[in-house]
Every structure is written in C-alpha cells, then in structure tokens.
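With one protein chain withheld, the remaining protein chains of the complex are depicted in position.
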Amino acid sequence: MNVIYPLKGIIPPLVTPLSDTDRLDVAGVEKLIEHVIAGGVHGLYILGTTGESPSLSHRLKKELIARTCRLVKRRIPVLVGVSDSSFAESIELSEIAAMEGATAVVITPSFYFLQGQSELLEYLQHIVPRMPLPVFYYNIPIYTKVALEPATAVQMAEIRQIVGIKDSSSNLAYFKQVQYLLKHRTDFSFLLGTEEYLGEFVLTGGHGGIPCGANLFPRLFVDLYHAAVNRDIDKIRALQDKIMYISTTIYSTGLHPSSFLKGLKGTLSLLGICSDAMAEPFTPFRAAERDKLKTFLQQLKVV
Amino acid sequence: MNVIYPLKGIIPPLVTPLSDTDRLDVAGVEKLIEHVIAGGVHGLYILGTTGESPSLSHRLKKELIARTCRLVKRRIPVLVGVSDSSFAESIELSEIAAMEGATAVVITPSFYFLQGQSELLEYLQHIVPRMPLPVFYYNIPIYTKVALEPATAVQMAEIRQIVGIKDSSSNLAYFKQVQYLLKHRTDFSFLLGTEEYLGEFVLTGGHGGIPCGANLFPRLFVDLYHAAVNRDIDKIRALQDKIMYISTTIYSTGLHPSSFLKGLKGTLSLLGICSDAMAEPFTPFRAAERDKLKTFLQQLKVV
Amino acid sequence: MNVIYPLKGIIPPLVTPLSDTDRLDVAGVEKLIEHVIAGGVHGLYILGTTGESPSLSHRLKKELIARTCRLVKRRIPVLVGVSDSSFAESIELSEIAAMEGATAVVITPSFYFLQGQSELLEYLQHIVPRMPLPVFYYNIPIYTKVALEPATAVQMAEIRQIVGIKDSSSNLAYFKQVQYLLKHRTDFSFLLGTEEYLGEFVLTGGHGGIPCGANLFPRLFVDLYHAAVNRDIDKIRALQDKIMYISTTIYSTGLHPSSFLKGLKGTLSLLGICSDAMAEPFTPFRAAERDKLKTFLQQLKVV
Partner (left out) sequence: MNVIYPLKGIIPPLVTPLSDTDRLDVAGVEKLIEHVIAGGVHGLYILGTTGESPSLSHRLKKELIARTCRLVKRRIPVLVGVSDSSFAESIELSEIAAMEGATAVVITPSFYFLQGQSELLEYLQHIVPRMPLPVFYYNIPIYTKVALEPATAVQMAEIRQIVGIKDSSSNLAYFKQVQYLLKHRTDFSFLLGTEEYLGEFVLTGGHGGIPCGANLFPRLFVDLYHAAVNRDIDKIRALQDKIMYISTTIYSTGLHPSSFLKGLKGTLSLLGICSDAMAEPFTPFRAAERDKLKTFLQQLKVV
C-alpha cells in the first residue's frame, strides 16, 4: 500500500466492539471492519475517543491493534490512537502499531495534568521523534483540557514527522485559522472530527473527516466526501441533512456527554454489527433508550 | 421600508465610534454608517458586543440609537442590541429603539447571574412580549455563561415574536443542529456571528452573517454573501482566504480576548473612518500594536 | 460615625426587598434593616450579588441607596455595590452613594467582557480615583469570569483608596495567599463572602464576613464572629454546624445556581421580613419548594 500525503477522505474512528468490559468482541471487530471497507472508506482509525481507548486495558489495546492490522491486510491505511496519560505507554503503543503494520499513529496531549502551550510543544518535540511512524495530532480540548493554539500549531508543524491534525474542537474558525497558517505544509492533512459540517469543510479545502457516524453508515459519509470533491451542493445539503437527523436523534438520546457513544454502540448492535457492551465508566443504554434508537433508525429510512 | 423575514445578507455589528470613554464620535458614526451602506450591506446592528454595548452608559446608548436611526433613514434595517443585566433596562432600550424607528432588537440572556435552561426560557417568555419590536436571540456563551441548548431553542421558537438567532458560539455543529430542529419556522433567520466560515454557512442554507470585519471591508463580505448565494466556490475560497488573513493578523495582534476589538477599532482609525477610542475596561492599542496593524493593512492589499 | 480601618465584623449583604420585579418593597427594606441592626451587625452592604444588583434598574438602585442611608442614619457603616458592566454607570452610582452618606463602595470588574490581568489592573487604576469614597474590591469569578490573581492583588493594593477585599471565590487557599502577600497593608480588610468557613477564617486572622445568611439570622453570625475573636472553638463548631444546616437545606433547595437566592428570599418571606419577589431573570420558588423551606425552618430550631 502506497500512502499519499496529505491523507484524504473518510476515515471512521472505529468503536471497539466488546463482549464484556475488558474483552474484545472478536467477531464484531471483523464485521465492523468489513462493513466500513465495503462502504468505501479511505482508511480507518482505531483507539480514538470513539474507540473508548482511554477506558481500555493495555492488553486489550494491543490485541485490537494486532487483529485490526491483520484483518485489514493493507487494503486501506490504519491509524492507531496511542494517547495515554503516560509518555512511556504511548511510545510502547506506537512501537506495537509499527510492528503490526499500521500506517500512522494519532496522539493527544497527555490528558491528566494541565499543560501550558510551551509544555505541550516540548512534549510533542520529545515524543514524536521517539515514535516509529508518521504522527497525527488530535485536538480535542473538551477531554484533554488543553487546546493547541494557532501559534503553537505553527511551531508544531516544524516537526515534519507530524503529518496532520484531527480537530474535534467543534470550532471551525479555529481550525480554518490553523489551516491558513500551515498552508506551506502541502503534505499536511486537515481532518475533521465533527461530522455536522464535514461537507462544507471539504468543499472549501479540507481533506476529509474522521466521523463517528461512519461506523454506522460508511457509504453516507463516503458519498458526502465525493459530493464535496465534486462540488455538488444539492447533494451535500441532502446528505448533511441526514447527518443532522442522526446528530439530533441517535447522538442525543441520553442525558450525559456520553450519549453519542452509547447511541452509536446501541445502534450498531441494532444493525447487527457488534455488541453494545461498553468499557467502564460507561454502560450501554437501557431498554427505554434502546427503544428510542429503534424508532430513530426506522425513521431514518424516510428522512 | 418593507422588511421581509427571514432577514438575509450581511448585517455589520457596528463598532461604537467614541471620542472619549463616554462620548460619541458623532462624525465617526456618520462616516461608518455611510461606509457600510456604500459597501452594500443588507442591514446594520448597533449595540452588540462589537459595539461595546455593555461598557456604554445608558445615556450614550440612547444617543446612538437616535442618531443611527436618523442617519440611516430607513435605507436598510437597523437592529438594536438591548441586552442588559437588568430586565427593566432592556425593556426601556427596546422602547427607545421602537420609538426611533429601528427594525428589530437583539437580546442575550441577562449576563451576570448563571441561569439554568428553564430560567433562560422563562426569561425570554417574560421579556419578549414586553418588547415592541421583533426580537433576535443572540447566543454568545463565552460572555453570557449560558448557552441556549438545542432543546431550549425549540421551545423558544414557539415565541413567534422571536424571528432569528445570531450565533457567536463558534460551534457550527451546534448552530446547524438548531437550524435543523427549527426548519418549520420558515420566517426564522439564522445569522452567523463568526466570519471565518460565513461563506460555507450561507452556501448550505444559512441566511447571512453579522461579521465584525464588515465594519472595515463591507464590500468584501457582501461579495462573499453573493458568491455563496450564487454557489461560486472558487470565489468563496478566495474571499474567505482574505478573511482568514484578517482573522490571523488584525484580530490576533494583542494578548487578551479583547484583541479583536482593539484591532478592529485601531484599523478603522488607520482607515480614517473613526477614532480608536474605547470604552473602559478597554483602552486602544499602543504604538507598537498600531504599527503592526499598519503593516497588516498594507499586506492585505496583496493577499 | 467614625469608621476605623480595617473594617471588621459581620456585614450582611442585604437582599433587595421587592414588591414587584421593578418596585421596592419599602416596608420590607425598613424591616430588614432594623432586623439586622437589632442582630448586632457591624455594617451592611447593599446592591451586591445577594442584593440582585445587576438585575435592578438604575432608578431602583438609586432609590435603594437613598432609602437605606436615611434609614440607617449612620448607626453602622453602609457599603454600596456599584458594579456595572459600564464604567460610567459605576461612577455615577458611587457619586450617589457618597451624596447619600454611604461609607464605602464595592466594585467587581466590568462583568461582560473577558479581561486579562493587566486590563483588570488598569481598569481599577482608572475607576477608583474617580470614585468619591473608599473602595472594596469584590472577587467573585464565577459571575465576573475574571479572578484577581495574587500578583495582581499586590499591584492593586498600591491604590491606597482600596481598603479591602470581599472574596467569594470559595477558594480559601487563594484568599489566604492574597492576605499573606498584602500584610503590609495594615488598614486593609479581608472579608469573606462564604459563610461555611467564616469562623475558621476569623480565628486565624480574617477580619470578618459578608454572609448572606445574616439576612435571616444576623445574631447567629455576630455570635460566630465574637466566638472567633474570643477563640471559643466549641462555640464556633456549634454555630458553624447550624450554618452547615442552612447551607445544605435552605440554599440547596432548587436545581439551579440561583437556589441560594431563592431560598434566602423565600425564607425571609416565611419569617415575615419581606416579600419573596425577585427581579428577573429569576422568579420566586413555587409552592413545593416553599413547603420545603418551611420544614427546614422548623427543623432549624432543634438543630
């Protein structure tokens, strides 16, 4: 597989199918991978936020990396999340990813302590060269508590091993500022973690997205990507409307910020793709919420 | 003047030209109004965040409402910000706005106390009917500390006197959710307070924007709006690129969140439109920052 | 009246008795003032957060200042909150306070915009000399969004007209740092806005407090103050226990952060001191919550 940078297209952040809080749903992993590849996705990303990575044991993470790489068989790029609150654990995960044949790794800041911008920059300057693969930076301040400021992004981009950013800040003004300031890095990918405006983002120069909804409906997102590349605005609007339906129903079913994840896994289980088991601190939706998800799925057909 | 809802287009949030911390720069007000009208804007909005409204005395606010309405002479709609921490003061401002012939008023939540969603909704149910004009809701949680949640927006939209939302949350996913949930309100305007993705927003169904940069370069934003209505993607990208230049230079010159405002007023003064005097708690940029603004302005011509 | 600095003791932040959202409950104002003076308080503070100041019209604020000063007749010091998002309005309020014979004024930062520390310091350097009375600084970052950092407090204390701080940050480590750094200002009052640890605070060097519960039970807080001055630890513990009861019942009855205020006014009305009417954006508790307050009051007698 010849990976061309900037990496482009739809790269689903896979959920981690579990049969138990600390056991992989092996059949689910395979089904899910084949489901998204059949949908035409341009890569896949395991062990991200959607993959509940911080909640998983190291043993299970290693198993998932190995199984995924072997199942994908280099048909598409595999990105592996290696974020950890511990520097040493992140490096070890990146080495396993390299050994198993992954394409690149994805890191956030170390996510317990509060870091100043200079500390974040130094952290990246220290950790990236220790990793044996290209690195994507993952900006998700709601969980990591530190946002990569535009000026820091400029300094970070001097590390040539960093080949892109996934932005889940929900702040498009911010992400466009970073993209504008880094336009000299022509090999650098700007990938969006927020699916509600993915079409618009690609239409005006974004490279693609890492939308969690592509676990459920990979073809929908691949079609959206192509519509954006082809500047088919009517199609973009129609597809984004479906995504807004998903966003305001499936992801908004429960009370807590974990809703999107519970809705995602619950719906995947209704679709017969994998179990809705979750790693602690979360638990699957109960019957009432599952019933809502069923109704949403039925209505989605006619949206 | 026959105002058609949903209100559409470019509606600059005017700065308040001051000759002193508590005195209107009367000549500046006139110049600024003629400058933006000459630029083809579709309305104007006074006494918003960009207008430093919370920093102004009641006396000065009243004077500005009166002067603006008389200068505009109904050539374009005039929206008047009437937010105040006090309910009674907001109502009084709305009455003055109506008396002077303004088109509509704009309100935020009362901005000192923390309000729950049910308290915010009740507040709107109480205050809106007391106002003699159509009302736009202004969502700017960074300053008001309360975000209008999508479910609350749905309930709010049952108040028919509310005819639109200006969103300055910087969260396009959120704003598209609200727009999706309110699509039955066909007279309702969705206006964007964030100019960095205004083209994309209009291209996929937004009604327009309230971009502070339109104080400086109204024609740029009017052109952007028309390019979006005409689906001219190359033009959108070229114009948004200029806006990204402005955003990453003029608005990013100082250290504090007030930078955008100081940069805006400083640049208006360099352009000869009005003084850069500010109301406390802010003060104009000093020489070093003003020199930077000069350089940015010169470079902007060749961007 | 000869006011000695540092000001010490119990200074209740009076609620503003209202008969309507924008009308003073004149009888209530008098009853409340006599109630707290009878309880032995060392001063009183009107137009603070507890006084719903930001929600009140300018007209009503002026009326309250005048009435309060005339009712108190210099028996005890009167502090007047003059915070406003507008510099000019704050100065005007301070002039009215001086004219009516108030002792000092209390200010927060301008509370809409976000201010950096240097902006906050400049604001104070500009506004304080314009005020005709001694000034207390009020630190309440939950509402103003800006915390006075210890290093800024040191610079602020060079303004000799500032004679104290009221801290409602709930962060005693912070307040003790500020007190430690300002120990050279021997005329400077450290007054606590949080009543749950007021006894401890006075015991180890604090000057007093501005506890909202002193509206209800002024004698309880005055006794606590004297117990602390006299180092009577058993008494402090017994009285703080009553305060903990109030804090975990009366102030914790509703769902929203406004609970303490609704509980306070509801209980004052049950005690026959003033109406429970509130200024928007808040409304009084409904019957269910009022019934809870009744039960809490009854149980308080046996706590």
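Letters A, B and C mark the chains as written, and numbering starts fresh at 1 in each.
Assume contacts are C-beta pairs under 8 Å (C-beta built on N, C-alpha and C of every residue); 3 or more make two chains touch, one makes a residue touch a chain.
For clarity, every value in this text was computed on a predicted model and none was experimentally measured.
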> Of the chains that are displayed, which are in contact with the missing one across the whole complex?
Replying inline: A, C
>> Going by the contact rule already stated, which one of A:89, A:241 or A:289 would touch the omitted chain in the full complex?
In response: A:89
> Touching the left-out chain: which of C:117, C:170 or C:275?
Replying inline: C:170
>> Just to verify: which one of A:44, A:214, A:279 or A:293 makes contact with the chain not shown?
In response: A:279
> Which is it among A:55, A:155, A:252 or A:275 that touches the chain not included here?
Replying inline: A:55
> Which positions on subunit C touch the chain that was left off?
Replying inline: 150, 170-174, 176-177, 180-181, 194-197, 199-201, 203-205, 231, 233, 236-237, 240-241, 244-245, 247-248, 252
> Tell me, which residues in subunit A touch the chain that this view leaves out?
Replying inline: 21-22, 49, 54-60, 85-89, 92, 109-116, 118-120, 122-123, 126-127, 142-143, 145, 255-258, 279-283
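Rule of thumb we're sticking to: only the chains that are shown with their structure count from here on.
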>> Roughly how far is subunit B from subunit C, centre to centre by C-alpha average, rounded to an integer in Å?
In response: 35
>> Roughly how far is subunit A from subunit C, centre to centre by C-alpha average, rounded to an integer in Å?
In response: 49
> Which positions in subunit B touch two or more other chains at once?
Replying inline: none
